[in-house]
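Everything below concerns the one structure shown next.
Here the complex is missing a single protein chain, while all its other protein chains stay put.
Labels run A and B following the written order; every chain starts at residue 1.
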Amino acid sequence: MRPLRLLAVLALVLVLGGAAFLAYAWRSEIDPADPPAPASLDPALAARGSELAAIGNCNVCHTAPNGEPFAGGLGIPTPFGTIYSTNITPDPETGIGRWSEAAFIRSMREGVDREGRHLYPAFPYDHFTLVTDEDNRALYAFLMTRRAVAATPTANELSFPFNVRLLLAGWKALFFKEGAFRPDPGRPAEWNRGRYLAEGLSHCGACHTPRNRFGAEEATQHFSGAEVENWTAYAINAASPAPVPWDAESLAAYLRHGWHERHGVSRGPMAPVTANLGSVPEADARAIAAYVAEIMGQPNQERRARGEAALAATRRDIEAPLAARAGATGNGIGAAIYASACEGCHSGRRPPPFGGLNLHLSTAVNGPNPQNIINVVLFGLPAAKGEPSAMMPAYRSVLNEDQLVALLEHMRERFSDRPAWTDTRERVAATIRGERRITVYRMDGTTQAPPESSMRTTP
Amino acid sequence: MTVTLSVNGKTHRVEADPETPLLYVLRDDLQLNGAKYGCGIGQCGSCTVMVDGEAVLSCVTPLLLLEGRKVTTVEGLGTLENPGPMQRAFIEEQAAQCGYCIPGMMMRAQALLQADPAAGEAAVRAQLEPNLCRCGTHMRIVKAVMRAGELMRQNSRSGGAT
Partner (left out) sequence: MTGYDVKSPTRRGILAAGGSLVVSFSLLSRAYSQEGEVQPTAPPAQPKAKLPGSLSGDPFLDAWIRIDAKGEVTVFTGKAELGQGVKTALIQIAAEELELDPTAIHLVTADTTRTPDEGYTAGSQSIQNSGTAIRHAAAQVREILIAQAASRWQVAADQLRAENGMIMRADGQSLAYGDLVSDTNLHVEATPQSRLKPASSFKVMGQPMRRVDIPAKVTGAPVYVQDMRLPGMVHARVVRPPRPGATLGALDASAVETMPGVVAVVRNGSFLAVVAEREFQAIQAMRVLEGVAQWSGGVKLPKPDGFIQSLKSVPSQEGVVSEKGQTSGVAGAKTFQATFTRPYQIHGSIGPSCAVAQLDNGTTTVWSHTQGVYPDRAAISEMLGVKPEQVRVIHVEGSGCYGHNGADDAAADAALIAQAVPGRPVRLQWMREQEHMWEPYGPAMLTEVRAALDDAGRIVAWNYDLWSNTHSTRPGPAGSLIAAQSLPTPFQPPPAKLSISPSGNGDRNAVPLYAIPNLRVIWHFLPDMPLRVSALRGLGAYANVFAIESTMDELALMAGADPVEFRLRHMEDPRGRAVIEAAAKGFGWSSDELPEGRGRGFAFARYKNLAAYLALALDMEVERETGRSRITRVVAAIDSGEIVNPDGIRNQTEGGIIQAASWTLYEAVSFDEDGITSMDWSSYPIMRFGAVPESIDVRIMDRPGEPFLGTGEAAQGPTAAAIGNAIRSATGKRLYDLPFRAEKVKAAIGV
């Protein structure tokens, strides 16, 4: 073929391809509707919607620190730039006040807003697509009865080509499987409910599944754990590093109350999750727990033995503190820091949520990296406001890099049978110097109070 | 174990169990009364002092971490005869009822004002969150800290102490 003809064919292919892509990617605008009068919405439906919104943690992303509930403006850092959450109050100009129910359902199901623009998957519609129409109607009723707040969210900070929304259609073609949840008839109702919630509204995988370079969850590594905003979300499949294996019972208690005697307290980005789940029907928390526990699987003999050993070591620490101390591994500064600054609360004599977890039971100490411990030691666990909650002081003004590294190495050696971490110094240095920026959350996850709209606080 | 630390500008060699929290070193070894025992577990802030200019809970800070560090307590902000700006401000505003929490408040506020001399009321309230006052002196404490800021800014304009 002659070059010119080749060029012409290429051009045709591109244009045809572009047109095809456009045809594929383009979504229509749904006509704006008048905001429904709150009185016209069924209160029972709105009540159900409030529970579903708690399960979906809508308030967590759609509320800025010190901002109005659901008015958006929270910056979500991604590898592609910062995306700011939208205003989902019923404000007609700056919120979703003019969205009809159909528009709302489409946004959840297809990841497309009322005007037809593709939404960034920072809004996890790859999970929310599972939500049934009925539940979406409840969510709609809930959101439309919130207080309308006039607040224009900050514009996204994305560079080309990531700021071209149309290209998201390509992302969706590769990574997004649209469609409402269909229960498996061969499985019990509770399992189906658990799967529906965990994979749907709760979007556990959004944090607990690692992502590929396009920012999509790696389907083959479902629930294998990931790092989000410099907090480690541990594996919640068979690779769970928890010393005492989780089961449906303990997981349900943890999700609901934000703490468990043998696992510790929910903190960091998990704090808002358990705060929210504390306000939904217990059956829903149990269902999620049962589903996840099944994915973790029954622990084998070796894991059970390790769990027993951890519990036994904890008991020894409590019952014979002097002997335990004398027999503790590790001399030197790490051990001394631990004994003087940590043991008073963490001996285990006083159990969670108000006492520190004995670290033999700590997932963090037994986990793949020390980042969560670094975060907690440096920035503490700020108390919830006005509610009994776990809390812990911050040590960032007193521990330098060497001292924190020594402490972490001692903890790993004394309280875990896993090999030493390899990235301790890098993480400590990066966190202390501010290169790894840490979001600190108040400990509302351990309270019985209705969830705060935002628990983020400055360290 | 002997640890050398600087407290209020003076070097001390302290002979104590290295695990001893700084609070007891200050009170019992150095006879400094400002830092107080309120809870011993980092929840109330009565023990707040400054270490290298940062506010620190001395009840959970073991001596062994403080080798070579500079500690400042309320006694280092001035004396009865010659009170410093933070102390003068608290006296002017009569910002105390039982007074037990006040030195901790002053040290935490001092750390803020040294880092941010123009700190506004919102920043002051946020900074003081770790410190409890049971008598309800909060309003006056905030006013006193704002006043201390003014006095310090005046002082620095005329080349004086903070």
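Keep this in mind: a contact is a pair of C-beta atoms (placed from the backbone, for glycine too) under 8 Å apart; a residue touches a chain by one contact, two chains touch by 3 or more.
Note that this is a predicted model, so its numbers are computed, not measured.
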item: Residue touching the undisplayed chain, where the options are A:P43, A:G297, A:G332 or A:P459; value: A:P43
item: Candidate in contact with the missing chain, chosen from B:T4, B:T79 or B:Q154; value: B:T79
item: Subunit B residues touching the omitted chain (full complex); value: 16-17, 19-21, 24, 27-28, 31-34, 36-41, 43-44, 46, 73-75, 78-80, 83, 87, 90-91, 94, 96-103, 106, 125-126, 128-129, 131-140, 142
item: Residues of subunit A in contact with the chain not shown; value: 43, 46-47, 50, 59, 69, 142, 145-147, 319-322, 349, 354, 383-391, 448-453
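Just so it is clear, only the chains that are shown with their structure count from here on.
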item: Whole-Å gap between the CA centroids of subunit A and subunit B; value: 38
item: Subunit A residues touching subunit B - in the complex, by the definition given at the top; value: 333, 336-337, 339-341, 344-345, 380, 382-383, 391-393, 395, 397-399, 403, 458
item: Complex contacts: residues of subunit B adjacent to subunit A; value: 18-21, 40-43, 51-52, 54-57, 60-66, 126, 129-130
